[in-house]
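Here the complex is missing one protein chain, while the rest keep their positions.
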Amino acid sequence: MNFWRFLLKMDRRIIFVLVGLAVATPLVVPLNLPVRVTEPVRRLYRAINEIPSNSKPVIISVDYDPSTVPELRPMTLAVLRHCFRRKIPVIVITMLPAGAGLARDAMETVASEFPGSSYGKDFVYMGYKPGASLVMVGIGQDFQGTYPADGFGKPSAELDILKGLHNYDDIAMVLDFTGSSIYESWIMFAYQKYGCKVGAGVTAVMASDAYPYLNTGQLVGLLGGLSGAAEYEQLINWPGNATIGMDAQSVVHILIIVLILLGNIAYFVTRKKHGAAQVAGQGQKGSS
Amino acid sequence: MTGLELFWTWVAAFLTLSIYSFLYKDNVFYKIAEHLVVGVSVGYIFTINWFQGLHPYLFHPLAKSGQEPINLLRLIPFFLGLLFLLRISRKYNWLSRFTIALVMGISCGVSIPYTIEARLIEQTKASMIDFTQQPSIWAGICSAIILVGTIATLVFFFFSKEHKGVLGGTARVGIVFIMVGFGASFGYTVMARVSLLIGRLNFLINDWAKGTYHFIFG
Partner (left out) sequence: MRRQVPLVICFVAGVLMLAQSFVPPLNWFYTNALAWARIISCIAVFIGLISLVRLHATKVRRRAADWKFSIITLLALLYMMLAGLLTRYGVFVKLHGQCVPGSMGDKIVTGFQNAFNFQDIFLNIQIPVQATMFSLLAFYIASAAFRAFRARTFEATLLLVAATIVMLGRVPVGHYIWGVPQATAWILDVPNTAAKRGIMIGIGLGMTSTALKIMLGIERTYLGIKD
């Protein structure tokens, strides 16, 4: 069996080991490759920078479940850190029941890094509410009617951050972090119906689908996958897990491209040989 | 890291490795982790739904219906919700149709105007712009390419007429755009999957292995 045939018939577990090593090695021995910021990420950063401090709050909707945590948590933390640093009040919500613990965890992680911030005044956790699009429309109708209490059960009327907050008119921006199409519902209801700015951080799988919304301005900015998170960490100068992961991401992408190239070369070389052998076989048949 | 934190880190690491053991072959550790998480996640969702959904929207308003009798109206959706549960009954599942029909009607009615606005009008408007008024010639050319690509993609998905002649040619252009778009999606999908793996290996190396080392050796 020649080299190319061996490659095509190679046990897939060899590829698994290669992928594992390609990820693990840069995590142990970092390459520190520089992260460069792309325009969609910069647009979101600028939009948040334009929000005046200590004024209207932003809604941060943590609409992901554990399956996409490694991608979406770093960007949620990065944006939360930016808001906390700029003293922009933050309302954390989630449209998924499994997102409840993640939303609270992200909020508490960042809140603990800013000891001066106080719950109920600078940030609040409103928890999960069922029926995503119904909640989005409900916020436009009556925020406190939709959220009668925070995620800990404290009545909304007792929270300083919610005083005088009626609907989207009193909200600076909605920032949605999601691995599903919930961000499109935010665009439909928060932006189209009520005119509230919407920014999104989505999994890489969905990032390319969101570009038309970026092009129309329906999204003020977009973070796509771990690289989007790493770029935002770069902008706020607060490297986190996304920045750490980008070296490994580079190495694995190179490995996969090499695998695709090798797979194609092996395919065409063996096909050519196979084709030639078939022609030769037919020739022999014809002559006999 | 406290002892308790270390314990939970080890639990998470054991379960992570149990799932990865599936790469070699299906085994008992994988099955334990898989079945455990199904129970945990449904129990978690139940609790969150109970306290952050049913409580504020149903139990609390009903408890206050003495002062605000209008809250008693919430018994209607509660009853409709109970009808919905009959979906799992063979004999009475037809009763759930009333609830499903109401929810579908509401959802359809709400979504139509905003779907038209967000997906159709805004996207069409963004394609039909004056190419000569762009910041540069290149930007104008790109806008024109987007318009051509959008129309060609739509034509490709138009199956009411055979793809021949002009229609066939346009559909052929459409497939070029679609393939490039899907290629971009594939590239991003690879990135997404790898990111998840990085997250888990980062946990195993930096939280579990290094955390344990620091806990033991200081």
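Chains here go by letter, A and B, matching the order in which they are written, and residues are numbered from 1 within each.
Everything below uses one rule, namely that a contact is a pair of C-beta atoms (placed from the backbone, for glycine too) under 8 Å apart; a residue touches a chain by one contact, two chains touch by 3 or more.
Here the structure is a predicted model, which means the values were calculated and not measured.
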Listed residues A:Pro74, A:Pro89, A:Gly151 or A:Gly221, member touching the removed chain
A:Gly151
List the residues of chain B that touch the chain left out of this view.
8-9, 11-13, 15-16, 19-20, 22-23, 31-60, 63-64, 73-74, 76-78, 80-82, 84-85, 87-88, 93-94, 97-113, 115-116, 118-120, 123-124, 126-127, 142, 145-154, 156-157, 174-184, 186-191, 193-194, 196-197, 199-200, 203
Even though one chain is hidden, which residues of chain A still touch it in the full complex?
8, 12, 15-16, 18-20, 23, 33-36, 38-39, 65-70, 97-98, 100-102, 104-105, 108, 111-112, 118-120, 125, 127, 129-131, 134-135, 137-138, 141-142, 145, 149-155, 204, 208-209, 211-212, 215, 224-225, 227, 246-247, 249-257, 259-260, 262-264, 267
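Here is the rule we go by: only the chains that are shown with their structure count from here on.
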Residue numbers on chain B that touch chain A, as the complex places them:
23-24, 41, 44-45, 48-49, 51-53, 55-56, 60, 107, 110-111, 114-115, 117-118, 122-123, 125-126, 146, 181, 184-185, 188-192, 194-202, 205-206
Of all residues in chain A, which touch chain B in the complex?
13, 16, 19-20, 23-24, 27-28, 67-71, 97-98, 100-101, 127-130, 133-134, 137, 147-149, 151, 153, 184, 187-189, 191-193, 203-205, 207-209, 212, 215-218, 224-227, 241, 244-245, 248-249, 252-253, 256
